[in-house]
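The block underneath contains the structure these notes are about, expressed in structure tokens.
Every protein chain except one is present and positioned as in the full complex.
Letters A, B, C, D and E name the chains as they come in the text, with residue numbers starting at 1 for each one.
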């Protein structure tokens, strides 16, 4: 098992491609996405039964090494300031293929 | 980044409004919701292909300051005892707008 | 509250029954499942708008005692090696019915 | 009783799809119909019965007969939960007795619909206003349950700090999505009349039985999964779930006979009385009587009474009423 | 203005379902139509109008009249956002002015559809090519917004490190799912002609109004939930959202009159000009002008202009055009 950072983001669906671009730039190649979720935050209530799915929330998480997270931390902050959303970081272990 | 508590709950869909009331009472204004999920626990198996969505599970999480969590901890315990469900707490950091 | 391990898995939908069998064998009786999620990893991109839902990702998590996790750790590693997927472990507290 | 009546009912594709759904679970096939598809089907069915009933009402207008039939419907939906409660109380604790009584006091829209397709098969007329009867029969049992809870389970509020949530629960009773959509569609059906119905009929009329088949396939899956929960429920309650519907149907049929309803309307009133709720009332009971065990009232309603009604109950009640009305 | 025109429009079941959806929110019923059901309905509606319009085009072929009508449509979709922007700029900051102007410069497919069902009710002909007009009117406002942003909000790129994302945003403008599917279905409709339409008509023709009702029910829920956000929006913008559609419709009708469009086509052009986008443009604005507040332009479009158009606007514009064309 290896010590890593789990980085969770809740953002507006419309920005998902920009977030994945940011991941790509930082060579984050593994992530998981859950679409059409709901929530409330500084930008009010978001529901998943809107007329379109472009404004609902999307939940994304990636588990990466601490350095990787640190290298993109400021860009994530800028992302969240510009586009809204929430970013949560936790310590996590990952089960690797080799022991 | 700021140290916080991530409070995750899995509850029956029918009780979501009561949980959000509890959040409101404790001035939790940010949360995320994922609906129609499945699971197994003390109250048996819950699937998300039931005839209605009132009995499926809902997953809710909020990231809040430790004091906030502590102030509602006993009420969450009472909630889970009364209505079933699971509450999980982890340490988490949040990326804030200001550094 | 009790200290526990939160074990999260993202696997291919087709293997969910085998994972639940593994849980059962290790007497894990509580877990939560989110279906039809998307992601990218060593096995490429998985989307949730495929012609069928057998190849989309499934997200499963269980909160259990550390010994329980340790007892199935090697089997989970074998599972992930054989079938792909990601397993993430975090420290978590659970609100119990009794104080 | 004519075996043909049963066969006619059972060879109905929607009913067959119900059993196909059950079979899928018994054979452990992985068939599933994930949310929100069941939600789509039930939204569809509610709008469809509402619109069609409203259209029929717009043609017939209101008269004394209809008024009488509606009152009878309300009467039945008050009677059933009351006498059921006292029967149940003999063997069951007060919380579960309240919840089960409410479940059987209310109605199942899908059972009603299946009854209507049966009437069409045997060629018997019925009034479009019976959809209004159905709408009126959904909520009273919930109110009865709230009253019983206040009367007989006073000590329940162990945490006396918590004030009763009358507002939330009454809203759940009268404005839950099923009731709201049904009544809304009914009113739209009345308002928009012939012209409106003509424009809606291709979706909400012609496709009705097909969507019913889809929904019953899902009901079969869900009902079969609940069957194994019946083990814990005990003989008394299973017997209740099998026998009570017929008793309720008989009471309904008797009242209908006494007050001179037509054969088709009487059949539907009897069937509504016999049917048990598995969405609206259980949701309301979770909110108002959380002490009652949904592992009891849901399987009873879904895995015993519903299958009984749509397979044996419908031809049985029809047979009784057909004999009486001759 | 004839009150009958309004009643004819409002007694249309789809419009009634819109108000039923709003009522559900006002009464706090828990009714909801979760994703991806709204997505299903909007995919359906786009394919249906595309296919039907294409089929009509395949019958009529292209001629100078159609060419003229299409050019007029593009003209309107360039004019509206330009003059709207300068009106808005008097009271609103540049970002929000751009986003609101683009929102009103583009169109709402569902408003268009509701207008078509209205034309069918009053028995007025229109050209199938108007669907192509609609498709052409979706994107120009987005391009105008990009140009305005480059001209008037230069200093916006506070983080000058970031290069403008023209490619992404132009793709969003011209290849967003709505535009793509609409044009794709239009071309399929043209290509497969009579035979193709005959095979698609049972799903994409006959059921059209039913699906529209379903979608408008959801629109009602969403619009009502946005109403309370209007408090923060201020009187000027609400007045804008109520009055501007009629002005746009008048401009459109005037041009249509001048260039000799038929009554039905003129009505649809006016209605398209009056309608405001709530999916494609807002999504593009989020990407290109994130500084603009979606809590302003979305509620204006969804909770003011859309309800106004489908209830009062349609009969009003029809009344005006009917008078002019007499």
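The criterion applied here is as follows: contacts are C-beta pairs under 8 Å (C-beta built on N, C-alpha and C of every residue); 3 or more make two chains touch, one makes a residue touch a chain.
Everything numeric in this text was worked out from a predicted model, so none of it was measured.
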### Query
Hey, which of D:20, D:122 or D:170 is the one touching the hidden chain?
D:20
### Message
One chain isn't shown here. Among E:51, E:97, E:268 or E:321, which residue touches it?
### Response
E:51
### Message
Among E:18, E:104, E:204 or E:240, exactly one should touch the missing chain; which is it?
### Response
E:204
### Residue ranges of chain D at the interface with the undisplayed chain
11-13, 16-17, 20, 23-24, 27-37, 40, 117, 121, 206-207, 209-211, 213-214
### Message
What does the interface between chain C and the hidden chain look like in terms of residue numbers?
### Response
12, 14-15, 17, 36, 43-45, 47-56, 78, 82-83
### Query
Which chain E residues touch the hidden chain?
35-36, 39-40, 43, 47, 51, 171-172, 175-177, 180-181, 184-185, 188, 191-193, 195-196, 199-200, 202-204, 207
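Please note the rule applied: only the chains that are shown with their structure count from here on.
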### Query
Tell me, which chains sit next to both chain C and chain D?
B
### Query
What is the shortest path, in steps, from chain C to chain E when you may only step between chains that touch?
2
### Message
Using CA atoms for the superposition, what rotation angle relates chain A to chain B, in steps of 5 degrees?
### Response
120
### Task
Compute the distance, rounded to whole Å, between the mean C-alpha positions of chain B and chain D.
33
#### Entry: Computed distance of Cα centres, chain D from chain A, in Å
45
### Query
Which integer distance in Å separates the CA centroid of chain B from that of chain C?
19
### Query
In chain A, what residues contact two or more other chains?
34, 48, 90-91
## Note on the structure
Flagged in chain D as touching 2+ other chains are 34-36, 39
